[in-house]
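Shown here: the complex without one of its protein chains, the others still in place.
Going by the order they are written in, the chains are A, B and C; count residues from 1 in each one.
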């Protein structure tokens, strides 16, 4: 970007919205719980926040949706606050090469999850918070509201309940972790906290704002507050790039080339260190569970701006 | 056995008791729950029941112990009574080549357990009973008491409770099965039933008597009652031989050569079709979870009598 | 069988031939090499040899076919002759729970094959012979001809060559074993020996005769010669039952209930200890690579005669 004119992000967002039209209809909205299945497949929003304070939005960028696995980024921040590098005794930092909810590697590696973004690792992270705090969800919401500059962010309790009623695979994983001594809190408490964190509703703009410190060495540009150390921003970004999109991580890095985290609600947040954070929302998922149109939109963004980390 | 003099089983049992002395101290009593860990490692009993009505015992053959996985033989009988060959839509008939509580194959095969004797398969079998009966454990005890000619057989409720408090791996498996639609009853109900069936206390003599119909085409010699069809005896025997000792099944067939089922309480029941049933109890387990002295005792029995199926 | 009239095997064979007609057309002739693909799918032969010297045949029982994996039974005899129980340091005795040519378990277990009947184990067995003898194939043919009472048995060199040209999977396995130090001879020598042993042509009658000592405590009834010890007969029978039909072993034991070994040429040999050996040939294979009509025929045989080991 040195000596290069700054991209006109508003125009680029509008181009992306137009150019992704052909991608709709190719994916499939998550339907494992009714509350998610009801969302319109045509929703599309995108928001960019620059480290210099600029903000650009298009489409449904201000409509709240279920953040699902994107919540794992924020629980990771809380767990790192508590445990620092001690966290890595309980969860690894390697891509799994397997589906996000696989138990195979977890068994082979005796209950030590590969990374904090597969479900097993996220449950361990949630346990780190739940077993250190009487009100883990309140702490999480406090963090998220502050980072998003939005005090109205809440949990969709219908989604949370529905997750719990259909969450047998996660219950299997949590019990498995417990059997290996890698959960401290009660299994039910960890699961309940996990299902509620996934059911938080946020908009693209909320999420882009909340992730902006990752692009800015841990500093919120709006206030100048250091919310976490620069080295943590760098390290979480590395985890996002190598583990943030499950078993689609290599392909995403190849096509898009930025640290990112997806959720089955159709959201993807991305970070271009030194430049911007971005969030896109489109509920249709590809076969790996990542937003299909969202991936295409981010690929267009990095191609149009050359803002990949590579 | 044609034209061969009948073995003197009493003498043979006493020889076996003597000759296995050197094996004690090489294994390890199950210690995952306190109630099992308390059992003396020196316990040894053995009982043989002939299809002609003879009974021979030695050592602690009349002392009750925790039958654990041997209960899976009896729940299988109840499930086959209910569902017949329909059972095989929900559980397979192949050795797993893996540990008894592994989730790897279960995931690879989408929640269809390899056989009714690994934990996953046994949980499905228990579900078949629990979801068809309001009092599955009462039905199970009724069957076992009848087959054993012993109305005093009961559950050790302390063991059952302890299993439940430490049963996270089984809870993981049950939730996994539920996530694949292969449990009908509530997860908690299935687990509770399963932990209680494993906590039934029986003696070697009880167990040898209870398994005698497998050696006698489904008929109880004492009463002449057909408790199950001859073809079911043959088929369950085949399952015992190929799947009854977890991932030690090949080695057990090689050394001992009879259909058998082991439990972590240290019991092993065996069947020589046309001849006899046998049960040995010795709490020290080998690394696969089978009674170490018990296996040696059965090997001596088949070597001394040439009563292997091979 | 005590006190039961002896079955009329000739009538039973003819019934089986009639009753299996409906099974033809459901399987698929092995087509990975042209020489095997050419065989007529309608071929059907069956031969029974009794320990008392009786022989019964039907259909194409005297026509030679490619024995393929059935050869593994005879190389195992030669290796046990050489190494005795030392063989088990190099190959296991457990069913694999996986396809016959899988590399997964072999990698997990560092080049120690699960049993002598999966391809990896058979290659180790062949290596045991090839690295101890300058003319392993000649020794093998000498053994087979003697057991079969047929000096005209030869290798189909066209099949052997074709196997070698298409044998990349076996070459992968052999190189993998070599990398783990579990092949002594040159990889090429082992593979060549292996492909040639699989290309031996024998008839049902040849194979039933050759396997009769397994039903007769190691003794050839025709001559009274002890060709191997009784304990070896019993042990090889146990290996056949737990490992002889690859990942179809549990189902075969359930349906048929006798020790057996199959080959992709469509042959299956079986053993009823104390009674008889049997061989059936029908080239159409089920999805696991076992003769489809052959399995049905053996199931009819054990149902009609109650001669299962269970």
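Rule of thumb we're sticking to: a contact is a pair of C-beta atoms (placed from the backbone, for glycine too) under 8 Å apart; a residue touches a chain by one contact, two chains touch by 3 or more.
Predicted, not measured: the structure shown is a model, and the values here were computed from it.
Asker: Which visible chains touch the chain that is not shown?
Answerer: A, C
Asker: One chain is left out of this view; which of C:35, C:83 or C:103 touches it in the full complex?
Answerer: Missing-chain contact among the listed residues: C:103.
Asker: Among the options A:237, A:262, A:282 or A:305, which residue touches the chain absent from this view?
Answerer: Selected residue, touching the omitted chain: A:237.
Asker: If the hidden chain were put back, which of A:114, A:139, A:178 or A:196 would touch it?
Answerer: A:114
Asker: Name every residue on chain C in touch with the hidden partner chain.
Answerer: 102-104, 107-108, 168-169, 171-176, 178-179, 187
Asker: What chain A residues would touch the chain not displayed?
Answerer: Residues touching the hidden chain, for chain A, are 1-2, 92-98, 105, 114-115, 233-235, 237-239, 241-243, 247-251, 253-254, 257, 259, 273-274, 308-310.
Please note the rule applied: only the chains that are shown with their structure count from here on.
Asker: Classify the chain contact graph as line, ring, star, complete or other.
Answerer: Looks like a simple chain-to-chain line, open at both ends.
Asker: Quick check: what residues of chain B touch more than one other chain, meaning two or more?
Answerer: In chain B, nothing touches at least two other chains.
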